[in-house]
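Quick notes on the structure that follows.
Heads up, this is only part of the complex; the chains shown haven't been moved.
Naming follows writing order (A, B and C), and every chain is counted from residue 1.
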Amino acid sequence: VTVFAAASLKGALDEVAAAWNGEVQISYAGSSALARQIAAGAPADLFLSANPEWVDWLEADGVALKRVDLLSNALVLVAGADDPRAGLDQLKGQDRVAMALVDAVPAGIYGKAALESLGLWEAVAPRVVQADNVRAALALVALGEAPLGIVYATDARAEPGVRVVAEFPPMSHPPILYPVAALTEAGAPLMGFLQSAEAAEIFTRHGFGVIAE
Amino acid sequence: MTLEVAITMRQGAFALDVAFEAPAGITVLFGRSGAGKTSIVNAVAGLARPEAGRIAVDGSVLYDSAAGVNLPPHKRRMGCIFQDARLFPHLTVAQNLAFGRWFSKTGPEQARVVEMLGIGPLMGRRPGALSGGERQRVAIGRALMAGPRMLLADEPLAALDEARKAEILPYFERLRDEMGVPVLYVSHAPAEVARLATTVVALDGGGVLRQGPAAEVLGDPQVMPLGPRAAGSVLEARVVAHHADGLSELDAGGLRLHLPAVRHAEGAALRVHVQAADVMLAIRPPEGISALNVWPAAVRELRMGSGPGAIVRLDAGGQALLARITRRSVEALELAPGREVYAVLKAVSVAPESVA
Amino acid sequence: MSWLGPQEWAAVALSLKVAFWATLFALPPGVCVAVALARWRFPGREIVNGLVHLPLVLPPVVTGYLLLLTFGTRGWLGGALAEVGVVFAFRWTGAALAAGIMGFPLLVRAIRLSVEAVDPKLEQAAATLGASRAWVFITVTLPLILPGVIAGAVLAFAKAMGEFGATITFVSNIPGETQTLPLAVHNFLQVPGAEAAAWRLVVVSLVVSMGALLLSEWLARRVAARVAGR
C-alpha cells in the first residue's frame, strides 16, 4: 500500500504503519504537492492531508475517493525551553514570532486566523517570520532565532527544545482537521486500521486528537 | 595538374584581387609581408571564402561564385603547412602524423618522412614539448603523410636552420619532379625560390605583380620584391661527368660548368640558378685564377640601376646570363651592347640549394 | 556502516543511481546544445538558450510541477511515452529526469565555455587533412573540450546529488523508488529530534560527492596534462 501523507504527520504515522501487519510505503511531502501528484495520477492508495482543503480540491478535480476526518490538533504558542514566560500576552512584546507560511501552509493559516480573531494580527504581523512548514518554524524557536513560535501542540510535545507558553482557544481558529482519503480499494484496509483503537492510542500519545466516527 | 585561381576577397581594409595559374611543379607565392600570400593559401584550402571568382584544380572546381560551388576543406584534399604549425595539442607527434593518413589511406611511407624530417626521437611527445623548429617539421610531416593531391606550404622552412633546410628542400623537389604533386609555396628566401620554383607569382598589396616561369621572373631584374641583388639566371643543364676531386661537370647548351658535386646521375637534367652578383666580367680570358668557369659571351643589354650597380645581360653560347657589376666597372671595361667579354663564375659560388 | 538503516542505504544507492544516469543521459544532449550555442547562429538560438537556463531561474518546485504536468501519467508527453513503455511518473527514472533537467544548465555552460575556448584554427587544420565536420568534432573538438565536459558532468552530478525541490514535486517521496538522499534528509528534518539521522545522511552524501569530485579533478588533471604546454 502506498500512502501519501503530509510531512508533519511523519513521527506518529511511521509508528502506526509499523504496528500494522502489512506492507506500507509512505511518501511524506507537503499536502499541496501530494494532492497535485494524486491529481496527476500518482499511484497512491491513501492520502493523509494536513488540511481538508486539498481533499476538497481533489474531489472537485474529479478524483474518486472515500474520506473521513481522522485527526485533530491544537495550536500553541511556544518559546525556548529555558524561557519562563507564559500567556498569549507575550505576543504583544517586540519578539519575532515564527510561524509556518501564513497564507499557504495550514499551520500558518490557522495561526493567522487565531491571531486575527484575538485582535493581535495587526500588531504581530510585522514580527512574523514565516517558515516553509511548521517544523521549520519549530526549529527556529528551538534554535533561539525566534523567541516565540506558533505551532501545533503535537510539534511542541515532540521538540524538547521548546516549551508551551500558551494554548490558543479552540474557538479562535477553524477546527484543525486531518482528513484521510482512500483513493483505491487497496487503501481501504489501512484506512480502517488508522481508525482503529490501536492506531488511536499511538496518535493520542503524539498529541493528536482522534476524531470519533 | 594545374591550379587555376582567379578571386577577389576582402579582409578589413585589405582587398585581394588575383588571377594566376599554377601549372604542375612548384609555384612560389612571393611578396612582402602583408602582400596577401596567406590569404590566397587560405582561399585555395577552403578556409576563407572569396567574395567572387573561381578556383579549380585540373578542371575540377573547388570554388566558383558564379556556379555557387564551394567545396568544404575536407573534400579538397589540400595538404596545408601553416605559417603557425597548428599541431593538435592533445595528440602525440606520431598521432599528429597519422591523422591525415587515417582519412586518405594513401600517402608516402611514414619511415621516410620521419627520417627526412629528423623527428624520430620526438614521436612519443606532444607538441607542447617541442621546440619551434621541431613543431614546424612535424607540421610538414603531417601534411605530407595525408597524401594530398596538392600541397599548400606557407613559409614551411622559415623556422629551420640551414642544415635542416638543405635536408628538406630535396624532398620538395622530388615532390615536384617525381610525384607530380603540385605545390603552392610561400617563401621569402630568394635562394629557396630560385631553387624550387617552377612558376613564380610575385604579389604586392593584394595584386599580382608578375607571374611566369621561374627562369623568366627571376631573370627579370625589375621584379621588385626580390630586389636587384637576387636577380639571376637559370641554366637548364645536363650532367656530363662526376670528377674524382668532388666536382661535377655540366653542359648547359654548350657551356661547360664545373660545380661542387651534384647528386644527379650522369646524363640527368637539372637547373642551375646563377646569381647575377656572382658573375664577374673580364675583357681578356683571365689566367692563373681560382675560378673554374670562364665563358666567352656577348653583351646584349646594359641596365643601369639607380645605385652603384648595373645589370648586364649576356649571351654565352646561346644561354642567357645575368651579371651584376658596378657602374664603375662598366666604364672601365667599356662595356656596350655587342661587346665580346668573358664571364667568370666561381664553382663554389653556386650554392647547393641553387641546384635542382 | 551499521549506523545507517536499510531505508537510508536504499536512499544512498538510489541517489547514486539517479545522479549517475541523470548525468549520463544529460551529457550527449548537453554537448550538442553547448556546441550549437557556442558555434552556430540559428533562428531561435536565444530561445534555446533561454530554455536551457529555465531550470535555474525557476523555483525548483515550479520545475517539478511543470514536469508533473508534462510527464505525469496524465501529462501530454507522459501519456504518449507511457504507450511506448517509458514511464517517468513516480519512478526513479523520473527522479533522474528531474535531476538531469536541473543540472542541464550547469552542464551546458561548462561545455560551452570550453567550446568557445577551442581554437578554430585547429579544427580547420583537421578539415584540410580530410576530416569531415563530424570527424573534426570527434577527433579534435571533443578531446579539446574534455576538461569542460568533465567539469560539466561534475556539476550535474553534484546537483543531482543535492536536488530536492523538483524531485519531490515531480515524483513524490516514495522510499526505495524516488526517495533520494535529500528527500530522506528532508524526511528526518520533519521529525523533531531526528536531526542526528539527518546529519548522518548529509555526511554520506558529502562523502560520495567529494569522492566524485576528487575523481573528476584527477581525471581533469590527466586530461589537462595531455594538452599541456598548448
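Here is the rule we use: contacts are C-beta pairs under 8 Å (C-beta built on N, C-alpha and C of every residue); 3 or more make two chains touch, one makes a residue touch a chain.
Every value quoted in this text rests on a predicted model; they were computed, and no experiment measured them.
S.K.: Given that each chain type is shown once, what formula states how many of each the whole complex contains?
M.R.: A x1, B x2, C x2
Quick note on the criterion: only the chains that are shown with their structure count from here on.
S.K.: Among the remaining chains, which ones contact both chain B and chain C?
M.R.: none
S.K.: Using C-alpha centres only, name the chain that sits farthest from chain A.
M.R.: Taking each chain's C-alpha mean as its centre, the farthest from chain A is B.
S.K.: Using mean CA coordinates as chain centres, what's the gap between chain B and chain C in Å?
M.R.: It comes to 57 Å between the two C-alpha centres.
S.K.: For chain A versus chain C, what separation do you get between their C-alpha means, in angstrom?
M.R.: Centres of chain A and chain C (C-alpha means) sit 35 Å apart.
S.K.: In whole angstrom, how far does the Cα centroid of chain A sit from the Cα centroid of chain B?
M.R.: So the centre of chain A lies 91 Å away from the centre of chain B.
S.K.: Quick check on chain B: which residues sit in contact with 2+ other chains?
M.R.: none
S.K.: Name, in rising order, each residue of chain A that touches chain C in their complex.
M.R.: Counting only chain A, the residues touching chain C are 2, 4, 7-8, 10-11, 25-29, 33-34, 36-37, 39-43, 133, 135-136, 138-139, 142, 155, 158-161.
S.K.: Spell out the part of chain C that touches chain A in their complex, as residue ranges.
M.R.: Per the stated touch rule, the residues are 61, 64-65, 68-69, 72-75, 89-90, 168-169, 172-179, 186-187, 189-193.
S.K.: Okay, in this complex, where on chain C does chain B touch?
M.R.: These residues of chain C touch chain B: 121-122, 124-133, 135-136, 139-140, 143-144, 226-230.
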